[in-house]
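Of the protein chains in this complex, one is absent; all others appear in place.
Here is chain A:
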Amino acid sequence: MSLLAPPRASSAKGSPRPRRSFLGLDRDGLFLAVPALIPVVIFSLYPLLRGIYLGFTDARAGRNTETTFTGLENYRDLLGDSYFWESFRVGLIWAFSVTILQFFASLGLALLLNQKIRLRWLARTLALVPWAMPPVVIGIMWRLVYHPNAGLANSVLTDVGIIDRNIDWLSDFSLALPAVILVGVWAGMPQTTVVLLAGLQSVSKELHEAASMDGAGAWNRFKNVTWPAIAPVVTAMTTLDFIWNFNSFGLVYVLTEGGPGGATRLPLLFAYEEAFRYGNYGYAAALGNAMVLVIAVFVVFYLIRRMKEAKN
């Protein structure tokens, strides 16, 4: 304890400033921060940088294989790989559908929860349930719902008379993706609803009342008062939702493992198979880099929107 420098009793109130510094830290600061920083650098920053690099090599599984830098060769292979295009197509359909449906479903729910309405407490609690469940359990739960013989979906739809025989939702080539998308929407609704609800609660009540006095209907008030106020939150949340959905893996892995016949093989499921079933590390990492490119496009799009909104 005597190793430590004396406390900075004389520093300005509320805004302590160190004297000598490395990374903006004095000796005490370094002593306290370094034990946390070292493992993060070794086990997450380094692997990420290394992973990006591997995407430009021919790294393969096997103890004695040499890894050589191959530049853009992996990407040339990707462009000619129909499985890659198929998985990107599925990934984009999945990410767009889930994000858009999630947004409208969450906006509707947030608007309802923002009003005085009966059973609101119950809805608020239930709206958090998907968030409070482990992703693997969500996957298992929905497999039980979609189960061909013992599932709720078939049971209810047969009783109502919409279908006349049991459907194997997750093994049907044309139904699997929509079925999985519905689960994605369900699982992601809480975060989006909570954020939108917070946005709605910051909308000025006075403006609403003034607009109402001027005879504006519900739709006009939404369009002219509510929407402009929540637009920045909407842009941020939708961008983040899209990135999360495009990067999603666990939920679909548990539901279908990418089947049937690749109908739900999201890009990360494809990359996982390449890396850990076939041992093509370099190729799988290249696929990851290609995903970063797609995500970067959306981040740039988001930043442009942000700047426009900031100007207005």
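Here, a residue touches a chain if its C-beta (ideal position, glycine included) is under 8 Å from a C-beta of that chain, and two chains touch if they have at least 3 such contacts; residues count from 1.
Assume contacts and distances are computed from a predicted model.
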Point to revise | Complex member absent from the view - protein name from UniProt, among "Carbohydrate ABC transporter permease", "Extracellular solute-binding protein", "Acetyl-CoA C-acetyltransferase" or "ABC transmembrane type-1 domain-containing protein" | key: "Carbohydrate ABC transporter permease"
Check your understanding: Among A:72, A:144, A:163 or A:300, which residue is in contact with the omitted chain in the full complex?
Key -> A:144
Study note, to complete from the structure: Residues of chain A touching the missing chain are 1-2, 4-9, 13-18, 21, 23-26, 28-29, 32-33, 35-37, 39-40, 42-48, 50-52, 54-55, 59, 108-109, 112, 115, 117-120, 122-123, 126-145, 147, 149-152, 155-156, 158, 186, 189, 209, 212, 218, 240, 243-244, 247, 249-250, 253-254, 267-268, 271-272, 275-276, 281, 284-285, 287-289, 291-292, 295, 299
